[in-house]
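There's a structure below that I have some questions on.
Just one protein chain is left out here, and the rest sit where they should.
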Amino acid sequence: MIQSRTDLALELQEELEQQEQMEGIRIERRVDKSCGISETRIYVETEEASKRIGKPIGQYITLESQKFLEEDSSYYEEMSEALYGVLKSFVTEDKKVLVAGLGNSQVTPDALGPLVVENLFVTRHLKNHNIIKEGMELSAIVPGVMAQTGMETGEILKGIIEETKPDLLIAIDALSARNSNRLNKTIQVSNTGIAPGSGVGNHRQAITEEAMGIPVIAIGVPTVISVPAIVGDAMDAIFQIVEECKGSSFSNLLTEEEKLQLAREIMEPDLATMFVTPKNIDEAVRRISFTISEAINRYIPIVKGI
Amino acid sequence: MIQSRTDLALELQEELEQQEQMEGIRIERRVDKSCGISETRIYVETEEASKRIGKPIGQYITLESQKFLEEDSSYYEEMSEALYGVLKSFVTEDKKVLVAGLGNSQVTPDALGPLVVENLFVTRHLKNHNIIKEGMELSAIVPGVMAQTGMETGEILKGIIEETKPDLLIAIDALSARNSNRLNKTIQVSNTGIAPGSGVGNHRQAITEEAMGIPVIAIGVPTVISVPAIVGDAMDAIFQIVEECKGSSFSNLLTEEEKLQLAREIMEPDLATMFVTPKNIDEAVRRISFTISEAINRYIPIVKGI
Amino acid sequence: MIQSRTDLALELQEELEQQEQMEGIRIERRVDKSCGISETRIYVETEEASKRIGKPIGQYITLESQKFLEEDSSYYEEMSEALYGVLKSFVTEDKKVLVAGLGNSQVTPDALGPLVVENLFVTRHLKNHNIIKEGMELSAIVPGVMAQTGMETGEILKGIIEETKPDLLIAIDALSARNSNRLNKTIQVSNTGIAPGSGVGNHRQAITEEAMGIPVIAIGVPTVISVPAIVGDAMDAIFQIVEECKGSSFSNLLTEEEKLQLAREIMEPDLATMFVTPKNIDEAVRRISFTISEAINRYIPIVKGI
Partner (left out) sequence: MIQSRTDLALELQEELEQQEQMEGIRIERRVDKSCGISETRIYVETEEASKRIGKPIGQYITLESQKFLEEDSSYYEEMSEALYGVLKSFVTEDKKVLVAGLGNSQVTPDALGPLVVENLFVTRHLKNHNIIKEGMELSAIVPGVMAQTGMETGEILKGIIEETKPDLLIAIDALSARNSNRLNKTIQVSNTGIAPGSGVGNHRQAITEEAMGIPVIAIGVPTVISVPAIVGDAMDAIFQIVEECKGSSFSNLLTEEEKLQLAREIMEPDLATMFVTPKNIDEAVRRISFTISEAINRYIPIVKGI
């Protein structure tokens, strides 16, 4: 009802499924029972479905695990392995890969991308100087956000790509979700790049194959819930309960338009720019970023030999 | 309706005022037109009023300024001066003062207290060794939070007070508010200490004159809004609008108890432990902490001479 | 020759050994060939030996490993296990233990102690509320440094000890060493507490059983080399080479007193307050602190069950 409640294709698809509007959208689900990680593959296959779900045509893979952030520190390895498994279908070891850690390193829930880059084992300079020969040629950049750089993230990446000629871009970004259960427990991989207006920091420009000139794989993790998402969900829940209490279809008396108007009225304007995070967000972002960087580092077989 | 929506006496008083339950509570308001800082003094004067407002008998002074966090970096000086003005009615320069920076330095909106201590100009060791003679004898501690120390904050402070014998404790803590307009723009000073269950980190034990053995001045700034506060406000707003739409006193059909039940049902359990912050929380907390530390440093006339 | 070149009993003992002044000092050495960790136990047994070596009567155990900071991140576990092995001879699980993370969390090489506390699994509050029953009763504090608190570290710890009644204090501190090979690769455990003037931050007051009222185990890691140590070593080396070149016992023409004078003259005064660290000090201190906190966390069998 209120727009941009979520960056997750999975949550958008769930809304469509409720409304039985799944034409052109194909789903595959799989649970690895040994480790409890579930994988959902969403294929957006037609232009018409793309419009309905609000995401470009392409493939969206979501890994979820409730155990992901538990105390047992070895657990990240299973998620890391699962993510590597997903990446392998998009990126092979012989490619030259540039990783871009998007987001603002000064804002905790937006620092996911920069933290991933911090732990990567980059190899481009080592391969260029013949110090190592095996494994993927990996380079990485933290481009910053427009308020810090005065430049579009897309401009910075485009310039670096043209100068250093990678075959493929992996863009890592913090997302916003609708459901608090998914926060910091879900990794979304897509082959569609990043659309304008998505991510915690809301990129203005698309970072897509069309814009960059090379394929773009996006890895995203929801680290915040937007306040409008929470208020909207609260409204929906109240209307539902009110209807049940009253024994009548109450909320149908309001149009979607009136509901949207309502939500805007009940929120103070400041609130719309705020976000919701759990108290342990600092630690959660560190752990997840490590899971992602270790998944990418698996492409570099030679790490420990140096 | 949902409890502990706010730690601010000002917001609790506003609720009572709406309900015309102000007996035993006295208010004084003052606006400094030159700098736009408004000061509200709330005197909770009777046991009965104390119960109604949910705060101990005593004095609560709130400084508010919409300009507080604007770009103009010199502006903090006016707020700092105003805070010093308030403190002077409680703390005189000849006192030996211990400042406790409460909260978790690892959690951005809870790091206010620790950051204040970081910028204080402590003098106790200098006065003890006769290196300086003028100004207040100031010491400071960051006691940490129970999850990090295994000890109640009150136990740590009690031990240090008994060993180092200050005359007065100033406890600085991040608070939660109900209204997003007050976030990071309001400073509350009270002479009642800190009650259990208040603050972003929710202290279990009271830090009061009774518990510490010396007077306790509390300085607090709201840096988060709790998710229940936001959901509760959304509910109230919806009920009000629904009533107006329907032309009937709808929400009166639900008891307060039923409303509370409703709010609990519509929130996912994870959400109750989350909080809402603005995107610039890192910078905001740094600025406010500096405002407070500079207000206290005004007791130390000799700073620049060292 | 120049004083306080090192806080390591091991390096002090090596100097005495060269001078054949080992009376009253007993040494035991052991290398664990499977993991390459060497353990040296130095027993300072007489008052006279204590004066010569400049350390109190007691036991000093040094763990060393060249592989400690290598890329292989699993390696810290062996060091952690070895440290736990050493601690067990001083601290049993049935004791109530307070860990103090000494040093300045704002100064990278001095932040070792604070970082250890950050990763500890404290249990005192959980045991006091009967949430867990097994394992050691552990509490922890980061007291800060005198320039931040205005109080002696010893005063703060004394107050907390008297209020919370632990059986034993473990004090963790960053040390300075003489030999760059030992930096960040060596852990010293002693049962003598911490003498005034030692540590990177140079505590003024002793933190010993006598001062604290309970036994004190000190864990220290050299994270810096003092500039006087480096200049002094350079001088010694030059004198030695000069002698060899000249075929004469040149440096004997200078008394120890004259050498000391020389070293003072050739150093600019600012230099004496500076220290030497490797470029990777941020990461090194993080890794070592984790090794120590994990060694102490081994006393808490129940960690993963919560």
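Which chain is which? They are A, B and C, in the order written, and residues in each are numbered from 1.
Keep this in mind: a residue touches a chain if its C-beta (ideal position, glycine included) is under 8 Å from a C-beta of that chain, and two chains touch if they have at least 3 such contacts.
Nothing here was measured: the structure is a model prediction, and the numbers come from that model.
Student: Taking the full complex into account, find the residue in A:R41, A:K67, A:K158 or A:R286 that is in contact with the omitted chain.
Tutor: Missing-chain contact among the listed residues: A:K158.
Student: Identify the residue among A:Q13, A:T40, A:S80 or A:S139 that touches the chain left out of the display.
Tutor: A:S139
Student: Given the contact definition stated above, which residue among A:T123, A:N179, A:T192 or A:S226 touches the chain not shown here?
Tutor: A:T123
Student: Taking the full complex into account, what residues of chain A touch the chain not shown?
Tutor: 106, 117-118, 120, 122-126, 137-144, 146-152, 155-156, 158-164
Student: Going by the touch rule given at the top, which residues of chain C touch the chain that is not shown?
Tutor: Residues 106-108, 110, 179-181, 183, 225, 227, 230-231, 233-235, 237-239, 241-242, 245, 250, 253-254, 262, 265-268, 270-271, 273-283 of chain C touch the chain absent from view.
In this section, only the chains that are shown with their structure count from here on.
Student: Give the label of the chain whose average Cα location is farthest from that of chain B.
Tutor: Between chain B and every other chain, the largest centroid distance is to C.
Student: Cα centroid separation between chain B and chain C, in whole Å?
Tutor: That gives a centre separation of 40 Å.
Student: Can you give the whole-Å distance between the Cα centres of chain A and chain C?
Tutor: 44
Student: Per the centroid of Cα atoms for each chain, what is the distance between chain A and chain B, given in Å?
Tutor: Those two chain centres are 36 Å apart.
Student: When you check chain B against every other chain, which residues touch at least two of them?
Tutor: 106
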